[in-house]
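Worksheet: the structure to be examined is printed underneath.
The complex appears here minus one protein chain, its other protein chains still in place.
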Amino acid sequence: MSVHTLQDLADRVNGRILGDSSLEIRGASSLANAGPHDITFAVDEKNLKRLKKDARPGACVIPEKLVSSASVEGLPFPLVAVADALDAFLLILREFRPQPPRSTIGVSAAAHVAPTAQVGADTNIYPGVYIDAGAQVGSRCDLYPGVYVGPGCKIGNDCVLHPHVVLYAGIEVGNRVILHAGAVLGADGFGYRFRNARFEKIPQLGTVIVHDDVEIGANTTVDRGMIGPTIIGQGTKLDNQVMIGHNCELGKHNVFASQVGLAGSSSTGDFVRLAGQVGVADHVHLGQGCTVGAKSGVHRDIPAGETHVGAPARPELEELKIVMATARTPEMRKQIRDLEARLQALEKRLDSPAGSERG
Amino acid sequence: MSVHTLQDLADRVNGRILGDSSLEIRGASSLANAGPHDITFAVDEKNLKRLKKDARPGACVIPEKLVSSASVEGLPFPLVAVADALDAFLLILREFRPQPPRSTIGVSAAAHVAPTAQVGADTNIYPGVYIDAGAQVGSRCDLYPGVYVGPGCKIGNDCVLHPHVVLYAGIEVGNRVILHAGAVLGADGFGYRFRNARFEKIPQLGTVIVHDDVEIGANTTVDRGMIGPTIIGQGTKLDNQVMIGHNCELGKHNVFASQVGLAGSSSTGDFVRLAGQVGVADHVHLGQGCTVGAKSGVHRDIPAGETHVGAPARPELEELKIVMATARTPEMRKQIRDLEARLQALEKRLDSPAGSERG
Partner (left out) sequence: MSVHTLQDLADRVNGRILGDSSLEIRGASSLANAGPHDITFAVDEKNLKRLKKDARPGACVIPEKLVSSASVEGLPFPLVAVADALDAFLLILREFRPQPPRSTIGVSAAAHVAPTAQVGADTNIYPGVYIDAGAQVGSRCDLYPGVYVGPGCKIGNDCVLHPHVVLYAGIEVGNRVILHAGAVLGADGFGYRFRNARFEKIPQLGTVIVHDDVEIGANTTVDRGMIGPTIIGQGTKLDNQVMIGHNCELGKHNVFASQVGLAGSSSTGDFVRLAGQVGVADHVHLGQGCTVGAKSGVHRDIPAGETHVGAPARPELEELKIVMATARTPEMRKQIRDLEARLQALEKRLDSPAGSERG
């Protein structure tokens, strides 16, 4: 275990210490778990309030702009003020958990690399990897054990394919792409014709194209197109267990949380955000910069920039009103019954010989 | 890149050309992506309208029955009329993307095949496959790298097991079955007894039986039964990331879209269709030919032939009415308040000395 004085750490991140700079720091931890010799961090007023209420760290990194916050006053431990608290904390965290340098195992003799396949410089091919005919893997990549690269695939530079990633034939992957364990790219799209009382498979002759800087989560699946490609745009991040159907075309810098599913031929603009377990029907377009709330079911296009929620998904404010009103439906039923009774009483009263205004 | 005249291609599919038969075609593409030297296809009026509005392909395959459609008139590119446009297009597509013949690698020395296991003729066992004791694999199968076949499994003829498919002990798979990468058949069903303040595992001693012509998607899981088998009926197609719980019995020619989940001991008739992310509770029966809409939650039997949607799932028309009415609940709340006010006014008026009809 490494030990640093608070001064050492503050110097490391160009921080300004408020309090005892000689304090010994033995670890870096989250706000909730930090002990008296751990350093932690806060990024906003909400964090500061939790800090004041619950937490007892050894020290805390905070943004300069929060130094004069009322929540900071009277904190019984030293602070390190910096421009960007998260960045600074991550640097400090690495002091305590030094990451091992990248391995350099080269191409393992226990991997299978087809004679016609190409592997770039400084790329690690672990035991148990299978690279089929004509595939190309760029430089400085890591292909962990069990990775399967089908015939004719192309993988760029600086990619990481974690264990058991599967690329079916002909898949194209850009540069700096991270594919997590168990991700499957290029399985056949789910296409059948119902004929002669059975489902006939429609051959899926398209491919998958993954652009630069994409990250794809564990056990996520991206199906190959039927004719053209399924496309994952540059910088897009897919969490675990996401499903992208055949011929979908995702824009740049999308972020899909886990267990999201897109049926075939849907498309998105850039900067689209889908929360967990969202489902999107086929042939739907999600406009640039739109957001969809958790568990929503989308079956119509969403205009650029809008936030939709619910199943069926609607504009957020509209859905919120409906959810709130729906929660009152039991009360509404009573109100209707009550109105009905009072109305009937009035009608009776007006109709009765004594009460009738015609009487 | 191969190049064909339109005449060549039309001959290939017994098509009748309307327009310039000498046009050079260099590729086959979807309607949206086809360029001036690509051929595409349309199957219905909706496609034809998109064709007229947006698309500028080199040529288009259409069904004979649509030749006299108004949407066809004036299209500025040649057409190829055929009996079945999709079939014809797929034939043409293969001209441009010839599929490599099936590999014949036989049983790789880098695979593990137990001495008591049997492998049929013309079957490919790739490096890294593991076939345990007593397992039987039929003829003309492909078992890709990382496939695991547990002790005593039986696999029929002409099956394809993509990379990392896992068959636990004793699983039976019929003929012409396709299992996509990462599919897991026969993991223990999720069964526990709560006793002595903890969950005790109930041994799962059943199996999984997959009948002929089934296709199972990437990372889909089918659990083994507790006592008897979990059954996937003939011709049934499961998309990616589907979950079939223990002791489920699926009929023939079912189609389940991705991320569908069935809890234990549910069953289906033949020709049942479930859209994406549907959940089905345990011990539910879905009748022959029924359909369930995306994201629905089914916890009661569905009669044969019906279409149910929603969570809880209801007959489609009923649910549609509820969804539409529910969207009006904010308005209904206002209407009720308004009625209340008007009613109160009437009551007051009738009760007031001046307004009373008794006055």
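Order of writing sets the chain letters: A and B. Residues in each chain are counted from 1.
In this text, a contact is a pair of C-beta atoms (placed from the backbone, for glycine too) under 8 Å apart; a residue touches a chain by one contact, two chains touch by 3 or more.
Quantities reported herein were computed from a predicted structural model and do not represent experimental measurements.
Here the missing chain is touched by one residue of A:Ala133, A:Ala181 or A:Ala304, and it is A:Ala181. When the whole complex is considered, the residue among A:Ala257, A:Val292 or A:Ala313 that touches the unshown chain is A:Ala257. Screening A:Leu18, A:Ala133, A:Ala304 or A:Leu343 against the full complex identifies A:Leu343 as the residue touching the chain left out.
Note on the undisplayed chain: of the listed residues B:Gly138, B:Gly182, B:Gly233 or B:Gly251, the one touching it is B:Gly182.
Contact with the chain that does not appear here is found for just one residue of A:His4, A:Lys237 or A:His308, A:Lys237.
Residues of subunit B that touch the chain left out of the display are 112, 128, 130, 146, 148, 151, 164, 166, 168, 182, 184, 187-188, 190, 192-193, 197-199, 201-203, 205, 219, 221, 223, 226-228, 241, 243, 245, 247, 259, 261, 263, 277, 279, 281, 297, 299, 311-312, 314, 321-322, 324-326, 328-329, 332, 335-336, 339, 342-343, 346, 349-350, 354-357, 359.
By the touch criterion stated above, the residues of subunit A touching the omitted chain are 28-30, 33, 86, 90, 93-94, 97, 99-100, 110, 126-128, 144-146, 162-164, 178, 180-182, 213, 215, 217-219, 235, 237, 239-241, 253, 255, 257-259, 276-277, 294-295, 311, 323, 326-327, 329-330, 332-333, 336, 339-340, 343, 346-347, 350, 357-358.
One rule holds in what follows: only the chains that are shown with their structure count from here on.
In whole angstrom, the spacing between the mean C-alpha positions of subunit A and subunit B is 25.
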